[in-house]
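All protein chains of the complex are present and in place, except for one that has been dropped.
Note that the chains take the letters A, B, C, D and E in the order they are written out, and that residue 1 is the start of every chain.
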Amino acid sequence: MDQVVEFLVSAAILVGGVFALVGSIGLARLPDFYLRLHGPTKASTLGVGGTILASLLFFSWQERALQLQEVLIALFLFITAPVSAHMLAKAAMHRDLKRREDTRGRPWKQ
Amino acid sequence: MNLAILVLLPFLGAALPPLAERLRAPRTALALSAALMPALALALLIGPAGQVFEGRTVQDALSWMPSLGLTLAFRLDGLALLFALLVLGIGLLVILYARYYLSANEKAGRFYAFLLLFMGAMLGVVTSDNLLLLVLFWELTSLSSFLLIGFWSHQSAARKGARMALTVTGMGGLALLAGVLLIGQVVGSYSLDQALASGDLIRASRLYPLILVLVLLGIFTKSAQFPFHFWLPHAMAAPTPVSAYLHSATMVKAGVFLLARFYPMLAGTDLWFDLVTLAGMATLLWGAAAALFQHDLKGLLAYSTISHLGLITLLFGLNTELAAVAAVFHIINHATFKASLFMAAGIIDHETGTRDMRRINGLWKYMPYTAVLAMVASAAMAGVPLLNGFLSKEMFFAETLQSSRLGAMSWVLPLGATLGGVFSVAYSARFIHDVFFNGEPVNLPKFPPHEPPRYMKVPVEILVALCVAVGVLPAITVSGLLAVAGSATLGGELPEYHLSIWHGFNVPLLMSVVALVGGVAVYSLRRWLYTQYDRLPAINANLIFEGRVQALARAATALGNTLRNGSLQSYAAWLLALVALVLLVHLSPAAIDGTRGLLPLDGVALLAGAMLVVAALITAVLHRHRMTAIMSVSVVGLVVSLTFVRLSAPDLALTQLSVEVVTVLLLMLAMYFLPVRTRMESGVLRVSRDLLLSVVIGGGVGLMAFAMMTSDFQTISGYFLDNAKPGGGGTNVVNVILVDFRGFDTFGEITVLGIAAMGIYALLRDLDLLSARSDSVGRPWARDAHPLVLVTISRPLLPLALLISVYIFLRGHNLPGGGFIAGLITSVALLLQYVASGVEWVHRRMPGDYHPVVAVGLLLAGVTGLGSWFFGHPFLTSTFDHVHWPLVGEFELASAMLFDTGVFLTVVGATLLMLANLGKLSLLDDKKGGA
Amino acid sequence: MEAMVAIMIAVLVGTGVYLVLRARTFPVILGITLLSYGVNLFVFISGRLALDQAPIVGRGPATDPLPQALVLTAIVIGFAMTAFLVVLALRGQGETGTDHVDGDADEGGQR
Amino acid sequence: MEHLIIAPILIPAFAGMLLLLEVRERQPLRRLTGLVSALALIPVAVGLYLRAAGGDILVYQLGDWAAPFGIVLVLDKLSALMVLLTSLLALPALIYASRADDKRGANFHALFQLQLMGINGAFLTGDLFNLFVFFEVLLIASYGLALHGRGPARVKAGIHYVVLNLIGSALFLVALGLVYGTTGTLNMADFAVKVRELDGGALELARIAGLLMWVVFGLKAALFPLYFWLPATYANATAGVAALFAIMTKVGVYAIARVQGLAFLDGPLAGLGRDALWVLALLTLLLAAIGVLGARRLGEMVAYLVVMSVGTLMAGLSWGSPEATGAMLYYLIHSTLVCGGLFLLADLVARGRGKLGDQLVAGPAPAGRSGLAALFFLGAIAVIGLPPLSGFMGKVALLQTVPSPLYWLFLLGGGLLALVGMSRAGSTLFWRATGDGRARRLDRPRLAATVLLLSAAPALAIWGESVLEATVAAAAQWAQPGLYIEAVLGGGA
Amino acid sequence: MLAIALPIGFGLIVLALLLNLYRLLRGPTLPDRALALDTMYINAIALIVLYGIATDGKLYFEAGMLIALIGFVSTVAVAKYMTRGDIIE
């Protein structure tokens, strides 16, 4: 395997893995729900993105042709992930979940 | 002459009276219609009777169920002839009697029908030449007597009496059946002929005691022998013609008939002697003594019947030929005098309106003619000389003297016999004196009584005339019949005996005298005896029996409720405990062969497995927090999908994932109507029981899984891998199996899905459910029903998802995918529209009834399968071809695709039918709330 | 790997059994679901485990396809049955006013 | 190729699908479709039976794939007999239900047809997993049918029925996993061949597979301690449905007979679980008889009679001789039809008694009392096993072929308990009537359907020999698994 | 190089999954758990994609795509349940 491609693939994998982990760390350790909401919706998208990039590179190189199927995963995820975040945020606001005291602004009544 | 027809006639005749009744025939015509067939039968009997008197046995057989050994075989020998004559003759008299006995507003047609049924059954019993056929008719007599006894079904006593008789005799019948089957086993045939000839074989058999006990159980219950006698007095609740018939010549005589019939087969052993004699003696005494204390006219007769049956039984038990002949003789005599007595009692009941002897007195004045008849009959019953009862009783006394089986105790038999005679005389005296003399009637319901209609007396007259005729001229009247009957009973030559009134001064005569004198003496002491008797605690067999039965039924209900306690938890525990038992007993670690190499375990798998374990445990532990449990179950589902990915099952992973989503939607829909939390309600004991079951079953299944995975095996799967492409035209073997190799499974499976959807639709229709008005933390629901972002995103997602469905569908045959998964994706996309925009919005845009979609899907799959018929192939044979389209290139067309389309449509239709209708539920609720 | 899968199956079946024995319809539904997972896996592994051997012709060694087809059928049937049970639970709630499996209206209207 | 073999599955299947297509709820059209299908099944079943009676075992290879790779339907005398029985039961049951009961919920006719499809499929299939699929078809349809109509009691019974059967299905899958995991096949005949070659751990697993199947089939058949769901479910089901359900327990009995006859008659697992089945069958018999005695509703009583018949049958089957199995099959036919008829009768009685329904308490006499009483008397005699009806023949046949004192005691004793129970019931319902009930006339088609089913009792007695010969022949064929295996694996028809 | 990067990648993602599970367990609120589940789904996609690379095959791509496409529907349903109770109205 070409060293450069292998490097790129490996790097993409690591980037993806790290961001996936970071997102989940955020989910695990941030103090209130609204903050935790940021972890996955951000980092995980890039986490998946990284692995997808790796996959793209890997298979394109492997097959000696552009393999873009995985882009669809990213596309769908970009379409759907904000919706779940949005809905969960609404749910949290409806339940009037505790937020950190120093949070500025107010959530809306649902 | 066909004996089968003879037996059949009464059964056929049973149809006539109801028919006549329907035609509104007058009572006499009704009676005539009933009498027609028995009369015909009697007439038909004349021919074969002649042959019998010539010493031949008339036999006749039709095949019925030869595999069972059940044939319609009939025989007419002397014994059968005797009984046939009694059954038919007395039966006819009873019909005549009943014509006058039954009042105009009673369902006489039905009565006669029952009576004729009974007559036919009885005739069958006595003429059967096949043991099974005999049992069949035997049980029929029980059944038809049940109907007869319960004829006045509005009376509680009649119902209870009928049930008691049926229960007791039914039990006996079952025992008899068992006995007969054993006889058949020993003899190797159910032919009565052969069985009679195999007496020695049977008696020598290891099974003999059992056979004897079983058969005797049948006999004793039927002929009311102690201790099974108690049903008989209560059968008196029947109309009197029935009593006259059942308890003189027929029903109870069936028992003693069988004693006679089986005499050559079973008699002659000490066991026979002990059992039969003992029962007979006990019955004789008990019945005779009890008869004296009855105030009910029919009650007295009932107990006297019991006593006389005991006498006959005792005679058969003595194991001597002469005694058997005497028994047969007494059967005849008892039939005549007892039938006439019952009829007389019926007349008295009919004319006075009561049967209580404490009120019926001095009837001589009012109905002297009847009185004479009754007195003659009673005298016969008491064994007064010049009447038939005397002759047989004499023989009885004589035979009791002969027996030496009891050794030094042999004197007990004649003593008992004499004692029985004493009581017999006493109650006969009571019947005469109390009823016809003894002062004036007391407070009769009908007063003054007078003679009954002319023809009501005819049957009594005939019977009484017979009593006298036999008593005076036995040699002329009865000896011929008795001879053939006796020899048939013994199955051989008759012993020497003389039927004459005078045998000279001998011990039996002395016993008769003692009986007469003693009887009169006892009767004169009656008042003292009654007061003594009244001090005894009253025993009402009816109440006791009914009480027992009720207690039994209650116990049965209680036992039933204990086992079937209405608790699903306990039912499921039984089921699972059974499984646990199977595993505990049969599963051992030795099942692990370990012939197959293990796959390496990597960290990812380990951690994923750990996740699954944790999630499953969370679900179990936290199941009371329902939402949490749903989520942890989702995690389990996710890990299972990933496991499928890891273990080379892409199709399964896809299916599992999409099913997972639909399931969550389903659960969330349901949660709207279900409580959010489960209460803690299982006790420690139950929880530990359940834990034990889970550990055993879970562990067992896991162990089996491990054993299976670690051992090699031979499988047919190579065939699928080899033939998927050449035979099924696809490279995705799983899919080819689903739509081709095992397409029938899939056909069934989508049917299941379709049915489930239908069933769910049916369940949801007009379901009243209260939805939660606020969420689990008590907050009112949010206002925003259709969030903008969700709505807007759901729009483009629909065509996109459909595109993916098409993609997944088309590639299914060659790569992971197929109709199921495509269908589920489409369903989810459509459901998303429901979730985002609501039912009404969606249904404005597409038809909301998914029944046709399911139907079309199923039909498509089915019709595709049928298509192969036209090419001469079986259902679901697939065909495929590669078509070359210009521009497009190679394109594969397979009939399996069409089948898969059916699958697709069914999945979409069924899923939406389920969930959309579930979603509509709240709509109903809202409307209700708004109204 | 085999041991891991066996443990997974054991835990799924065990928890499923435990939940099926609960007194309310909801845990029973969960129990049936878990039990199905476990049992489906059990059927699945009856074809033995194989890594990266998807049963697609022309892609090298392939694992046993038959159990996969069976499990697919079982999954769909299981879904149909679960759905029915869920709706039946609702019907029970509607007609008896409680979600107890025996319909004992011990606390009718509790919510 | 004999397409007729699959007709008993396809006719109701297509009828069911067409019924689904009919969305406008035109009840007459639906009834017509259902009845035509049920009617059509009878000549088909008769034809199939006649084919099978010739002695050949016919095999239908679905998708033209030879066994053991594809699924096969197998028509031998036993399966033909069961299919015929189903068709004979279905028509009267459907006629009865088509009077009005079918309108008490949605999709009745479609469910009914698909239920028939499932039952016939279970009888005909020669593949274990396919048997599972058809079990599920008949179960899911039966769930729908059992819950047809409304009412808390029905729902409660339904939940029990459904949950237990779901557990049963899971267990069945475990058994199937074991079957495949040890023998590598799903075809019954092939399994029978391969299971004989097993040893060691695989044999142990196969044994457990067999025992688990017994548990599952025993649940369907309603053996002790797995019958507890039945009385409530059947007693609460709509009459026509309950009547059809009379065959459902027999599916379990059939399945045990089928698998046992093929795989466990000889070989290393000969007589697998037979002793346990024997004991459980006797207990079932006894407890069900007690249940009959203690029943408080007529429907419940009949349901217990169904359980009782299962105990009787299973004991006969587990005795193991072909003769006993032949007798058992005769009794199976008898008890199915008569119990079906009694369910209908119970409903007729209940209808005439207003609010009291079929509770065994004194009340107004039902309309058409004497006719119903006569029918009840007839049915009771038959079901208890008193002469001269089919029950007696069946019992005698069983007693002759199962010479075990214990069995005799339980069978005869159970009969006595049933006699006491039924005579009490009959005398309470028909004799202790407090005045006449509503003057409504009996519905003639309903009555006709009831009579049709109950007339099986005299018919089976009169032509008993032919039927018994047929069942004995079926059992003889059953006892020679080699024939079946040869037919299925030896190339097929 | 890839031989090292892949296991590390797997490790990171599995670690992420475990953290998600921790959050699911911990809660403390329902939205937290739902969020954790949602994140798990997303991480599962990454896992599947990586697995595709590791096995040098694209058979599992559809699984990832499926999660991306419809996985969010369950989260949406849960969220909708929490706000409206009735997810299809």
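Miscellaneous remarks
Quick note on the criterion: a contact is a pair of C-beta atoms (placed from the backbone, for glycine too) under 8 Å apart; a residue touches a chain by one contact, two chains touch by 3 or more.
Rule of thumb we're sticking to: contacts and distances are computed from a predicted model.
Note on the omitted subunit: UniProt lists it as "Monovalent cation/H+ antiporter subunit E", one of the names in "Monovalent cation/H+ antiporter subunit E", "Cytochrome c oxidase subunit 4", "Glutamate mutase sigma subunit" or "Sulfite reductase, dissimilatory-type alpha subunit". Note that the undisplayed chain, when the full complex is considered, contacts A, B. Checked against the full complex, the candidates B:Arg358, B:Arg845 or B:His882 give a single residue touching the omitted chain, namely B:Arg845.
Residue B:Tyr807 is the one among B:Phe53, B:Tyr807 or B:Trp869 that touches the chain missing from this view. Against the chain not displayed here, chain B makes contact via residues 783-784, 787-789, 791-793, 795-796, 798-800, 802-804, 806-807, 833, 845-846, 885, 887-889, 891. Of the residues in chain A, those that touch the hidden partner chain are 18-19, 22-23, 25-26, 29-32, 34-35, 37-39, 41-43, 45-46, 49, 68-69, 71-72, 75, 78-79, 81-83, 85-86, 89-90, 93, 99-100, 102-108, 110.
Assume only the chains that are shown with their structure count from here on.
Geometrically, the chain at the heart of the complex, using CA-atom means, is D. Rounded to whole angstrom units, the spacing between the C-alpha centres of chain B and chain D is 17. Chain B and chain E have CA centres that are 61 Å apart. In chain D, the positions touching at least two other chains are 129, 133, 136, 140, 143, 147, 150, 156, 159-160, 163, 167, 174, 177-178, 180-181. Under the contact definition stated at the top, the residues of chain B that touch 2 or more other chains are 566, 568, 572, 576, 630, 646, 650, 701, 704, 708, 713, 715-717, 720, 741-742, 745, 749, 752, 755-756, 759, 763, 772, 775, 782, 784, 790, 797, 800, 815-816, 918.
All chain pairs that count as touching, in label order, are A-B, A-E, B-C, B-D, B-E, C-D, C-E. By the touch criterion given at the top, residues 7, 10-11, 14, 17-18, 21, 24-25, 27, 30, 33-34, 36-37, 40-41, 44, 47-48, 51, 59-60, 62-63, 65-67, 69-71, 73-74, 76-78, 80-89 of chain E touch chain B in their complex. Within the complex formed with chain E, the residues of chain C that make contact are 52, 54, 56, 59. Against chain E, in their complex, chain B makes its touches with residues 603-604, 607-608, 611, 614-615, 618, 627-628, 630-632, 634-635, 638, 641-642, 645-646, 650, 653-654, 657-658, 660-661, 664-665, 668-669, 671-672, 771-772, 774-775, 781-782, 784-785, 790, 797, 800-801, 804, 808, 815-817, 821, 825, 828-829, 831-832, 834-835, 838-839, 915-916, 918-920, 922-923, 926.
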